[in-house]
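The complex appears here without one of its protein chains, the remainder shown in place.
Moving on, here comes subunit A:
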């Protein structure tokens, strides 16, 4: 193989190209739009970035310290495949106390390497060739590629700014076909900041029942809501058995790099996911599990303080966009604002690129998040007040120049 490699002519179609060895599903995945933009931003100087999809807090010290202590005392072994029993119990208590969903720590909870692994496991366990997977868009960028890896067909369901990017029963029903099998829900939403209330959920739950769908509820931003507690999809009448709840520690506890997540659901679904997990991952890293346990047992107060701080910055940013004259629906969740740049006459790609080059602010063009994101930009407000204030000034000047010219 190496010899062939030396001789290869990289035409992309040539038989000797290394990519010819790849399976078609992987080759078919288009390059990530966010990746291209990342390269562009990384090459720029003096830029304030609103493009970061993670908290600006460092993991609270008591959580880091718990991990350090566990390493000092030699906790370096495998844990049970599903995760440490104490951690699963803590997760069960936490979900029951905060989101009114009850899961049995023995058979209904699986600790994973980030919520990402949980989503991958769920899709691998549920999707086969020909299945259609419904994905409300704009949404987090991973669902469609992972679905495609399993041979499934992602079907985008557009959501709109006029509905505050809520998923509506009409749009969902229009997208459902006899092949529809799974509905992926990500609320509070990355990138829109949209949320779903109980009233918003109920008609969706009816459709799920009517069309016999399974739901993967990615609730990674569940703690980050600013107008009342998030309503877990599994807490709706009749929905617990149909829902795989995915959550994790990254956003709420500022633990992105730890890669700690979990999936909860019907014992038969979790057992199937565990089967894949035990052969591919074995178990989530023990030091992360120890830290996650500490976060759940004594990190709630600090987490609530972080959420309050996001809320203050959220108001600042939404107010800022209004002053600038960019339409911005009020985001009630996550840490993103999703203003429309339509009034500038530019597409979101053009706007983001020119804002970066001329205004020295990085924001992610909404088009990378799928259908309906084209005329928006995603701005993360998980950045210091001073940086946000400066960024808003720069965006204001930039927009003013565009509208004048």
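Please note the rule applied: a residue touches a chain if its C-beta (ideal position, glycine included) is under 8 Å from a C-beta of that chain, and two chains touch if they have at least 3 such contacts; residues count from 1.
We take it that contacts and distances are computed from a predicted model.
For the chain that is left out, the UniProt protein name among "D-methionine transport system permease protein", "ABC transporter ATP-binding protein", "Lrp/AsnC family transcriptional regulator" or "Cytochrome (Ubi)quinol oxidase subunit III" is "Lrp/AsnC family transcriptional regulator". From the set A:41, A:149 or A:202, the residue in touch with the chain omitted from the display is A:41, counting the whole complex. The omitted chain makes contact with just one of the residues A:142, A:278 or A:347: A:142.
Only one of the listed residues, A:128, A:298, A:312 or A:397, touches the absent chain: A:312. By the touch definition given at the top, subunit A reaches the unshown chain through residues 32, 34, 37-38, 41-42, 47, 49, 51-54, 56, 58, 140-142, 190, 312-313, 315-316, 319, 362, 364, 385-386, 389.
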